[in-house]
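Below is one structure, written out as structure tokens; the observations come after it.
The complex appears here without one of its protein chains, the remainder shown in place.
The block that comes next holds chain A.
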Amino acid sequence: MSERAAQAPVPDTVTPGGQFARTSAEVAREHDASEPDTAPPQRRRRRGKDGAWPFVFLAPLMLGIVVFYFWPIVATVLNSFSTFGPFGGRTFAGLENYAKLFQDSFIPRAILNTAIYTGIVLLGIPIAVGIASLLTQKGLRFSRFYQILFFLPAVSMPVAVALVWRMIFNKEFGIINYALSLVGIEGPYWVTAPGWSLLAVSIVGLWSSLPLAVIILSAGLQGIPPELYEAAQLDGAGPARQFRSVTVPLLTPSIFFLTIITAINGFQLFDLLFAMMGQANPAMADTQSLVYLFYAEAFRQNDQGYASVIALLILLIIGLITLLQFRMQRRWVHYE
């Protein structure tokens, strides 16, 4: 017992006045079971039976969390009210950066681009439902092999993948335009023409987000009780009817969850765009996403105040999307 007490760090010296700070007498008492319990039981439970151990286990993580996450949230809010000089040094700018947001014509365009991208990527969910229901068939042969084929994009570096797709979408020698030429269509400048470039990036986004969708939906499909299919079958429902009346309704929680994370990920579009478009692309102004705009303002233009406002805008939009989806959830999501 005394050995155990000795191993516990002395809390007073670790966090004076903090939530874990207690007298060493208290710690010693808790580690000595023979000592009569004088503190009221509720108080003891509140302060914890674990002494200073929670502090020992949590301190390393919390140090990093405070420095790299909690403080930056505060700093970004402060930055959004500041102007930064070209050689450092900040001055209070009031709402100047916020006013700039409303005058910046790139912002609505970037929101629209990001929304279009997200919308196209969301089209992958019905495809993923189909793939997942095929892949999770009971006793399917070669399912490991099919999984490798379908899931490989999920582990692939977006930047590396983007370089390949850039070649596939090449105007002169890309294989897509070659395929189009076979049916008599002259393919566009996929990567450098405004409009087309967003479509190209979105197609790649759909392709790369499909594996995660299939994985999440497969997990959902495997949660559907087999008895329901048996019951449906006894009622005379064929495979198509079973899919419509059993699979789809019971899959709606997974689909709902997937639309939220797909929408959130969609609004984070950066890697694919950055690597596919490359530097000095004439179509960038018409294709850039909100996160790209943030990057450009913060680290190209070095306007950290304005970039902080854009970051807060992204937070707001993602919050609104999540809220909206949760409100609409009641209409179409079935929970067992």
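Everything below uses one rule, namely that a contact is a pair of C-beta atoms (placed from the backbone, for glycine too) under 8 Å apart; a residue touches a chain by one contact, two chains touch by 3 or more; residues count from 1.
In the analysis below, contacts and distances are computed from a predicted model.
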From the names "Inner-membrane translocator", "Phenylalanine--tRNA ligase alpha subunit", "Carbohydrate ABC transporter permease" or "FAD binding domain-containing protein", which one matches the UniProt record for the unseen chain? "Carbohydrate ABC transporter permease"
Contacting the left-out chain in the complete assembly, out of A:T118, A:T247 or A:T287: A:T247
Out of A:F81, A:Y189 or A:F257, which residue would touch the omitted chain in the full complex? A:F257
Touching the absent chain in the whole complex: find that residue among A:L95, A:I148, A:I185 or A:A285. A:I148
Pick from A:G94, A:P126, A:P225 or A:P282: which residue touches the chain that isn't shown? A:P225
Provide the residue numbers of chain A that touch the chain removed from this figure. 1, 3-4, 7-8, 19-20, 45-50, 53-58, 60-62, 64-65, 67-73, 75-76, 79, 131, 133-168, 172-173, 175, 178, 207, 210-212, 215-216, 218-219, 221-226, 229-230, 233-234, 239, 242-243, 246-247, 257-258, 260-261, 264, 267-268, 270-271, 274-275, 278-279, 291, 294-295, 298-299, 304, 307-308, 310-312, 314-315, 318-319
